[in-house]
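Once you've had a glance at the structure underneath, I'll fire off some questions.
A single protein chain has been omitted; all remaining protein chains appear in their positions.
By written order: A, B and C. Residues from 1 in each chain.
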Amino acid sequence: MFEKLPRCKVFRDPLYGYIKVEYKLIAKLIDTKEVQRLRRISQLSGVSMVFQTAEHSRFTHSLGAYQMANLVLENVSGAESLSEYERILFLCSALLHDIGHGPYSHAFETVMKVSHEEMTARLILSKYSEVNMVLNEEDKGLASDIASIILHKGKFTVIESLVSSQLDVDRMDYLSRDAYFTGAAYGVIDKERLLRCMLIKDNKVYVRASGVHSVESYIMSRYHMYWQVYFHPVARAYEVILESIYKRIKDLTENGINVDASVSSFLNAISDDIDIREYVNLDDAYVNGFIKQLTNSSDHILKELSIDFMNRHLFKYIDINKEQDQAELLKIEEKYKNKENSRYYYYEISITSSAYLETNSSLPLDINEITILLPNGEAMPLEEYSPIIKGLIQTSLKKSTRIFYHED
Amino acid sequence: MFEKLPRCKVFRDPLYGYIKVEYKLIAKLIDTKEVQRLRRISQLSGVSMVFQTAEHSRFTHSLGAYQMANLVLENVSGAESLSEYERILFLCSALLHDIGHGPYSHAFETVMKVSHEEMTARLILSKYSEVNMVLNEEDKGLASDIASIILHKGKFTVIESLVSSQLDVDRMDYLSRDAYFTGAAYGVIDKERLLRCMLIKDNKVYVRASGVHSVESYIMSRYHMYWQVYFHPVARAYEVILESIYKRIKDLTENGINVDASVSSFLNAISDDIDIREYVNLDDAYVNGFIKQLTNSSDHILKELSIDFMNRHLFKYIDINKEQDQAELLKIEEKYKNKENSRYYYYEISITSSAYLETNSSLPLDINEITILLPNGEAMPLEEYSPIIKGLIQTSLKKSTRIFYHED
Amino acid sequence: MFEKLPRCKVFRDPLYGYIKVEYKLIAKLIDTKEVQRLRRISQLSGVSMVFQTAEHSRFTHSLGAYQMANLVLENVSGAESLSEYERILFLCSALLHDIGHGPYSHAFETVMKVSHEEMTARLILSKYSEVNMVLNEEDKGLASDIASIILHKGKFTVIESLVSSQLDVDRMDYLSRDAYFTGAAYGVIDKERLLRCMLIKDNKVYVRASGVHSVESYIMSRYHMYWQVYFHPVARAYEVILESIYKRIKDLTENGINVDASVSSFLNAISDDIDIREYVNLDDAYVNGFIKQLTNSSDHILKELSIDFMNRHLFKYIDINKEQDQAELLKIEEKYKNKENSRYYYYEISITSSAYLETNSSLPLDINEITILLPNGEAMPLEEYSPIIKGLIQTSLKKSTRIFYHED
Partner (left out) sequence: MFEKLPRCKVFRDPLYGYIKVEYKLIAKLIDTKEVQRLRRISQLSGVSMVFQTAEHSRFTHSLGAYQMANLVLENVSGAESLSEYERILFLCSALLHDIGHGPYSHAFETVMKVSHEEMTARLILSKYSEVNMVLNEEDKGLASDIASIILHKGKFTVIESLVSSQLDVDRMDYLSRDAYFTGAAYGVIDKERLLRCMLIKDNKVYVRASGVHSVESYIMSRYHMYWQVYFHPVARAYEVILESIYKRIKDLTENGINVDASVSSFLNAISDDIDIREYVNLDDAYVNGFIKQLTNSSDHILKELSIDFMNRHLFKYIDINKEQDQAELLKIEEKYKNKENSRYYYYEISITSSAYLETNSSLPLDINEITILLPNGEAMPLEEYSPIIKGLIQTSLKKSTRIFYHED
C-alpha cells in the first residue's frame, strides 16, 4: 500500500552501519525543511563545553531513532502483528519526534508556553509545514495519528510506548549515540540483547524476566550518563546563562521595551500564537547571532550576560546537601537572593539521579514504566522484580540542590 | 638497578594496543615453563560451552594483568612514591598471580588440598621452578617478597591491594578481556577514568569521591558479568560434571583402587605432598586426555560421567527459591539425595550476586574493600557512600539455590 | 520444506553480535562430533607464538562463515533468486567447509595424501560420520551436493564461488576474525559495504564498479594480514619444525621403524586408506601429546626436534633476495644443504605477497577471480579495472625466499 523506493536508500551511520530507507514517504519526510532544520540544532547543547566532541545534531539522532524503530520491527517478538499502517506510523513518529525542539532546548522550554512535544504535534498538524504536506499527500489520516502518538493520546498505546517511555527508541538511540560522540564509556548498551528480551503482547510492551539483566544494565547506563554527561555542572551552567538571557528578553518585551537585536523569530516562539512558518528559523546559529548583537545592548543586564556567554564565563556552581557547604551556601544566598534582578543571576536547581523514575508527569504511568513478564505469565513492575533498580529509585528520592550564581 | 632490555619488547594485545616489557627480568619470567603453561589453561573453562568465542587462556590474561600494573604505575596519583624494587615486585606479582591455577580451576580446587594462591606461592618459592630460578638470579629476596604479596602477608599492603582486592589489576584486566572475547557488552569498563580516580596515600589505595561513578559502573559490570557469563548455568554444569569425575578418581584412589587411565599428575596435585616438577604437566589437554581414556573405564561411574562429559551431555539444573519450582524440587531431592552415590550426581549450589561483597574470607577486609576519599580528607567505605552499591549488597544477601543433577 | 526450530537459536559472537540459527538441520550439524572437533583445532596454529591472543579455534570461524552466508543471503542483490534448497546447501557448505582440516594444518597437509578440501568432502560423504547421518536424515541428496560444492564440481557455481573463491564467506569471516583476535588493525573490512556491492546475476557473482573501492580495501587488508600475521616468520618457524617432526615420523614408519609414541591416529591420517572414524581423534592436543612423548624418543632426530618444539626453540630464518644477505646465505646453504638429514633441518620457502592472485590451482579460474560489472553491463577482471590491484599482482610476481634452518 505504501509506495517503496525503487532501490533502498541508505545513510551511513557509525552506530548501525547503514540506516535503511525503504519507503518513499520516509525519504520525502527526511527532505522536509522541518527535519533538515534539526541539522542545525545540537543534540547536547552545552555539553560540548565539557565534552568537546559532542557536536552531533538532533538530525542524526532522529535518523537513529527511526533506525531503532526499524530494528524493533525486525527483532521484537510480537512486532509482526502490527499492520503496515501501524508500522508506518511508528517509523514516522520515531523520525519526527524531535522536530518541535528549539535551539538549546532546556533553556528554551522555560520561556515557551508549550512543551516540545506539543510543538512537534503542532508542526505535524499545521498546513504550513512541509511535513504536513508530505504526510497528507500519502494518506489523509497520518498527520493526526502521528500527532496523537507524540501526545500519548492512547489510540496506539504500543507505538506510543515504543516512541516515548522509559524503554523507547528515542533513549535506545541517544544513550548509545551520546556515548559514541562524547567518548564516555558508560552509554554502551547491548541493544541486540535488549530487543531480544522485549515482547509485544496484548497491546503492551514487556521485558521477559530472563532479560532483566540487560534492562538493569540499560538503566544503569542512563544513570551514569545523567551524572557524567547530561547533568554535568558546566553543561548546565551554559544552559542557565542562556535561560537568563531568554528571560530578560521576554521580560523587557512584555514591558514594552524593544530589545536591540534581531529577536523576532524568538519572540514568535514564546508568544501565545506561534506562526509555524517562522518557527523553523530558530536554530543554534540564530540564537548565537542575536546574543552576539546583544553584547552591544543598551540594557546592561542583557549586555553583561551576553558578553559572559560569548566568552564562556559561565555561572559558578555549588552543590549543597553536604554539610560542609552550608556556611558558604548561606553567604551566597544572602548575597544573591534578595538582590535586585537576582532572578537572572541566581538559580537553585534540584537534581535527582532519576535514571529510572523521572517520568514526564503528563504521560500516563502505565505506558511509561517497564514491566517484567515472568515465565508463569504474571507481570510485575521492574522495580519490584529488581532490587538494583529499587535501590536506584531510593537514591533518586534523595534530592540534592545545585546553586548556580553569577560572580561579580 | 634492575636491568632493562636494549629495546623494549612488545606484545600486541587487542585491549591495550601494545603490552610493553622493559625489564629483562619480566621477559625472562614470561619465558619460564610455569608462565608458558598458562597458554594451555583456558581462562573461562566451561564458559566456552555457552560463549563459544571464550577461548582465551590464562596466559593472555596474565600478560594483561601485568600491563594493567604498568598502567597503574603510570597513571595513579601516588604511585610515583613506590621504589623501583616495589614497582618490580608489583609487576612480577601481577604477571605471576595465576600460575598456581589448575586446569578447569573451580572444579580442581574442590579436590586439591591447597588454594590456588597457596599453590602460586609454592611455585614461586620452590627451587624446582624456573620462575624461582629466574627471580633468584636477579635478587635473592624477590621470590619470598612476591610470595608474601600473593598470600597477603601484610608486608607490602599497597601492592597486595593492587594485585588482589575488589579493585585490582586482576579484575580490571579480566572484566574487559572476558567481555572482549565473549562478545558480552557488559564488561566494558572505563579503565582510564578508574585509574585517574584512584589514589595511593598513607600506604593505602583510595578512590576519590569525584570518581564514585566510575567505580559504581565497574562494580555493576562485575555484577552483570557474573550473572551473564561466569555463573551461566551451562558453564557451571560443565564444571560440576568435572568435579564429579575428579571426586570419583580421588575416592577410588583413596580406597586403594587403581584408576585405569593416566592420572598420576592429577594424583600428585591432590596429594599432601605435591611435587612441583610434576605440577606443570597439568593442563586442559591433560585432563581431556585422561577423561577420554576413562570412557572405557571399568568403573561404571567414571565411565558414565566421562562419556557424558565427552558428548557434552551436561547435568540438568533448576533454580529454586521461586515458589513455582518447589514441587519439582522435592521430586528431584527425593530422587537423588538419598540415592547411592548421589554425591556424584547431585549438587546444591548456593548462588549470590556477590559482585561487590564476595570477599575471600582469608584476606583481611580492610585491604579488600574499596574506600572512598572525600574532599575533606575523610575516608568512607564504598557501600556507605554509594546507595547503588548498598542496594547491590542487599541483593546479594538473598541467596538462591541452583540444583544440578544427572538425568538418567 | 526444511524444518525450522521453534525458537531461533543464537550464538553470541563479538563480530556479528548474534549468529542466528533458524533451521533444525543447522543446529544438528553444529552438534556433530566432526564440527565440535574444530573447537580443539586452532585457527591460526603457530601465529599464537607471535600474537599470543590468537587462540581462537576453527569452530568459531566455521560459525562465522555460516553467519556470513546468512548475511550474503539477506543483503546481496540477486540472492533472493536462490531456492530454499540452494540456500540450505550454501549455509551447510559454509558451516562445514573446514571439517577436513588437521591440527596445525599447513604442516599436516605436507604429509597427507589428500588436500583438506578432499578430506572435508570425504567426511561429508562417509557413512561413518555424524555429519553424513544428519544430512541424510534430512534429505538424501544433500551430502553429495555439499561435497560437490566443496570440491568445485561446477554443479552450483554461484554457491561454489560464494563458499570458496577470492571473495567468499570464508575469507570475509577470517580476515575480520583474525584481526579481532590478534589485535592487528589491518583486517578491518567493511563487510556491509562489500555485500551491498556484490551482485548475483546470470549464475555468477559480480562486484559493481561503484564498489571497487571496497574490494580494493578488502584485498589490501588481505595483503597486510598475510605479511603481518599469516606469513610472520616466527609463526612459520613453528610450522616448519612441526613439518620436520611429521616427516620424520612418516619416514621412519615407511622404513618399518616403530615410533615410540602414540601416533596411530596420525599414521591413519597420512595413510592411503584413511579411516574416517579415527580421523576425528586428531586435534591440537593429540599432536602436542605425542610430541611430548617423543622428547624421550630413541630416534635422536625426533628427540631433538621434539625437545626444541616443546621449549619453543624454533628454527632460525633469513630472508634472501636482499643483496646484503648473500654472503651469509651461502654459508648457511653450504653448511646445511649437503648435510645428512638436511631435509629435517633446512627449508627454502618461496614467499609471495599473493593477496590477490594466490589461486588454488585446482579450481577453475573463472569462479575464483573477482569480476567487476560496469554500468553499461560489461564485465571486467578486477585487475584490469583497478591499477592498485594490478600493482599488487606485479609485486606478487617478485618472489623472495626465506630460509629456515636449525641452529646447532
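We take it that a contact is a pair of C-beta atoms (placed from the backbone, for glycine too) under 8 Å apart; a residue touches a chain by one contact, two chains touch by 3 or more.
Everything quoted here is computed from the prediction, not taken from an experiment.
Q: Of C:75, C:144, C:217 or C:268, which sits in contact with the chain we cannot see?
A: C:217
Q: Specify the residue from the set C:186, C:266 or C:344 that touches the hidden chain.
A: Considering all chains, including the one not shown, the answer is C:186.
Q: With the full complex in mind, choose from A:2, A:180 or A:317 the residue touching the hidden chain.
A: Hidden-chain contact among the options goes to A:180.
Q: Among C:15, C:63, C:94 or C:392, exactly one should touch the missing chain; which is it?
A: C:392
Q: Of the residues in subunit B, which ones touch the absent chain?
A: Spelled out for subunit B, the touching residues are 10, 17-18, 192, 196.
Q: Which parts of subunit C are in contact with the chain that was left out?
A: 184-186, 188-190, 193, 213, 216-217, 220, 223-224, 227-228, 324, 376, 387-388, 390-392, 394-395, 398
Q: By the contact criterion defined above, which parts of subunit A meet the unshown chain? Give residue numbers in ascending order.
A: The missing chain touches subunit A at positions 11-15, 17, 36, 39, 48, 51-53, 55-57, 59-60, 63, 180-184, 284-285, 288-289, 312.
Just so it is clear, only the chains that are shown with their structure count from here on.
Q: For copies subunit B and subunit C, work out whether under half or over half of the interface numbers are shared, and give different or same accordingly.
A: Mostly same residues: over half of the interface numbers shared.
Q: Counting only Cα atoms for the centres, state how far subunit A is from subunit C in Å.
A: Roughly 50 Å, centre to centre.
Q: Just curious, how far off is subunit C from subunit B if you go by their C-alpha centres, in Å?
A: 34
Q: Can you pull out the residues of subunit B that are in contact with at least two other chains?
A: Where subunit B meets two or more other chains at a single residue, that happens at 184.
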